[in-house]
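Below you will find the structure I want to go over with you.
Of the protein chains in this complex, all but one are displayed in their positions.
Then we have chain A:
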Amino acid sequence: MILNKESVALMQKKASQYPRRKSGILPALTIAYRQVGHLNDQIYREIAKAINVPYVEVAEAATFYTMFPKQPTGKYLIQVCHNISCALLGADSLVEYLEQKLGIKKGETTKDNLFTLISVECLGSCATAPMMQINMDYYENLTRAKVDKILEELRAKA
């Protein structure tokens, strides 16, 4: 079992709140992601069993949502928005800067397993573009200086 007892209990509680069990799949995926940091077939099976839904429907929902990483990531998953508002305000150069700074290419993880860098579709924060999400937190109105500071703080925390 990859999922711990707390996660399973929480999934079951969430699933029981909906008129249709199937609706519990998305909360369950989020709970699993928060515990494990990524998702895979084994986790889909465990979710299916925990909330008694077909395995294939868990897999369908999970793969539909690109926001769930399907491979292990570094401790911090940096998701830079590359949609229109952020792109106009320099998301591309921000990604380049991060690549340079971290010494990795987009889609890769640093050797110390601390950072994984990806770019994602709109995160719904166009007013504060350019922006990125690291794990569950938003970092907005980014500049190179801000990025330096954020990375430093995260390194210090790790």
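Heads up, the rule we're going with is that a contact is a pair of C-beta atoms (placed from the backbone, for glycine too) under 8 Å apart; a residue touches a chain by one contact, two chains touch by 3 or more; residues count from 1.
Methods note: contacts and distances are computed from a predicted model.
A.B. asks: Determine which name in "Electron transfer flavoprotein subunit beta", "Glutamyl-tRNA(Gln) amidotransferase subunit A", "Aerotolerance regulator N-terminal domain-containing protein" or "NADH dehydrogenase (Quinone) subunit G" the UniProt entry assigns to the undisplayed chain of the complex.
C.D. replies: Going by its UniProt entry, the chain not pictured is "NADH dehydrogenase (Quinone) subunit G".
A.B. asks: With the full complex in mind, choose from A:Ala59, A:Leu102, A:Ile118 or A:Met132 the residue touching the hidden chain.
C.D. replies: A:Ala59
A.B. asks: Of the residues A:Asp41, A:Asp112 or A:Asp148, I need the one that contacts the missing chain.
C.D. replies: Residue touching the absent chain, from the options given: A:Asp41.
A.B. asks: Considering the entire assembly, which residues of chain A contact the chain that has been omitted?
C.D. replies: On the side of chain A, residues 41, 44, 54-57, 59-60, 63-64, 66 touch the unshown chain.
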